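Shown here is a partial selection of chains from the complex, left in place.
Think of it as A and B in the order they're written, each chain with its own count starting at 1.
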Amino acid sequence: MKLSELSSALAEKGFANTIEGDADLEIVSANTLDDARPGEISFLSNPKYKAKLNLTRASVVIVAHEETVPEGLTVLRTDNPYAGITAAIIIIHGYREHPQWGIDAQSRIADTAEIGKNANIGPFVTISEHVRIGKNAIIYPGCYIGDRVSIGDDVILYPNVTVYDDSRLGDRVALHAGTVVGQDGLGYAPFQGSWLKIPQVGRVVIDDDVEMGANCAVDRATLGETYIGKDTKFSDLVVIGHGTKLGERCMMVAQVGIAGSVEVGNDVTLAGQVGVAGHIRIGDNVLVHAKSAVWSSIEDDANYLGFPETRAFQYRRQAALVQKLPELRQRLRKLEAEVESLRQSIAGQN
Amino acid sequence: MKLSELSSALAEKGFANTIEGDADLEIVSANTLDDARPGEISFLSNPKYKAKLNLTRASVVIVAHEETVPEGLTVLRTDNPYAGITAAIIIIHGYREHPQWGIDAQSRIADTAEIGKNANIGPFVTISEHVRIGKNAIIYPGCYIGDRVSIGDDVILYPNVTVYDDSRLGDRVALHAGTVVGQDGLGYAPFQGSWLKIPQVGRVVIDDDVEMGANCAVDRATLGETYIGKDTKFSDLVVIGHGTKLGERCMMVAQVGIAGSVEVGNDVTLAGQVGVAGHIRIGDNVLVHAKSAVWSSIEDDANYLGFPETRAFQYRRQAALVQKLPELRQRLRKLEAEVESLRQSIAGQN
């Protein structure tokens, strides 16, 4: 594809752009500034990597309108270079092409299930009674869909996904391999020296445009719903406890764990391995840094870090002081000796 | 169901109870005080939610005998409201009804396997040589059961569970989707600049009434047994290392990881994301708070928290002092200045 053609395709997708340099360059792929080779398009989004513009072997770099660039480097200017390179990758490579199974003869689909048109269902898939699935579903081998599950249009379930009974998935939901939705949460009442299992009669609702990574687990609610809001994205091995409700456009990075009955607002990012205690509320537009332990509710627009969670700038100051504890103790000892010496000297005067 | 009928059913299950108010109310479901609507029964167990009694729309609330309640609220009094609501949910909703497959023609069962009566085995299940399974087994699609596995009565394996060769599961064990039992642990000896794999020739034994959440992993022992005691419950993504032994009635909350050769007593709760180092012992009746790192053995009846683990009340004091470090340093600086000033003033006197 010529750079001029890519430029037109970007403009069609809403990315107004201008080329400075050779519009006839042939573009075959996209890559980072470090790894790009001739024939590849790259991008500069984070100003801290600006020096790499001088070293990159990329044929073209997507940059912001105001960016100054080395002489002789062909650039494509647009408002948002990160979204721009994303659109370029979509144009050049497209998304994954899925195998075509039709409705495979070795899948097991209950007579009472309603499957929308254009379904693509692999072998060894089980679809249970009274399931409803919208159009264009792609269901990879080994998936299990329980009784009365409701699934929207354009959903992708990768291999070996399990969706328990009564769960509801919106449109364009994608669940990667091994992810489990709707299993029973940890609900037991102590009774006569043993545990009495609390029936988990609630369900899971996953709203439109949610994508989850591999081997995640979302508990069904004990009563009511566990809810994942529109356009929220999970990485791998994320766990959501029963009755927890997540807002829209959240990012749950790998190995995040949220206990039960938590409310999470919109536009929240929990970085890798963050843990959140039960029965609290996290506001809108919150960032919690990796591996932090959130014990208490967090207000809107906050940035937290630590164990327990602390405002990030305070935590960094505390952590720096903890590293200075040996020095602080030394200063304390010195002071103690000086005060003792002063006391003796005063005592000597009297 | 009328409240009077529910009351009788509870009494039959061993929950002596009395109704105060309208015994003819129709009860259709159970819910929390916050979410309950008319027709629902709720409960008050934790006194900190007592004020909610004034606001709830629940038709009936289960409370303790001594609880004072707002005038006009119909209540059902019993000894243990939390177990009582659990029993009410069991009476009203029951537990999950499983699909009925009989022994599905598309399952693969070895001729040498012995399956007890009333088995319910879904499609795409593999049951290997010399497996023995008790009566009333429910095995969902996609499960794999390895050679010589022994399974008790009334076991439920949810979809895509893997049980490796030689594992033993007791009666009424339930494993949720994606859970893996009996894989090789991390056992290698350094040898000639590479790793020599140690054959993992032990097995996993899971005792009666154990339930595990989704996507857990329990390593087989290198030699001997990894053991999970009776009535112990796991949430999701819990990992147990090779040769570790857990006692009875423990609770392993989501994402707990225990290394190899650990001994855990009875009635131990490890909260979410707790990690436990290898070759140590955790006593009976221990609580470790979420995300703590347990590096050393813990005595019976203890309550730990932190990284490394610390008695919880001490940890909370330390954490509070860490937050005061900036203030402590300020006080230290001020003292240093004052002592210097005192010294000069004494030097001036002499």
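Rule of thumb we're sticking to: a residue touches a chain if its C-beta (ideal position, glycine included) is under 8 Å from a C-beta of that chain, and two chains touch if they have at least 3 such contacts.
Because the structure is a prediction, the values reported are computed rather than measured.
Of the identical chains in this model, 2 are shown in place, and the full complex in the file is built from 3 copies.
The rule is simple: only the chains that are shown with their structure count from here on.
Its C-alpha atoms fitted onto chain B, chain A is found rotated by 120°, rounded in steps of 5. Centre-to-centre separation between chain A and chain B, using Cα means, comes to 26 Å.
Residue ranges on chain A touching chain B, taken from their complex, read 106, 108, 124, 126, 128-129, 142, 144, 146-147, 160, 162, 164-165, 178, 180, 183-186, 188-192, 194-201, 215-217, 219, 223-224, 237, 239, 241, 255, 257, 259, 273, 275, 277, 293, 295, 307-308, 310, 314, 317-318, 321-322, 324, 328, 331-332, 335, 338-339, 342, 345-346, 349.
Across the interface of their complex, chain A is touched by residues 14, 29-32, 35, 80, 82-83, 85-87, 89-90, 93-96, 99, 106, 122-124, 140-142, 158-160, 176-178, 209, 211, 213-215, 231, 233-237, 249, 251, 253-255, 272-273, 290-291, 306-307, 319, 322-323, 325-326, 328-329, 332, 335-336, 339, 342-343, 346, 349-350 of chain B.
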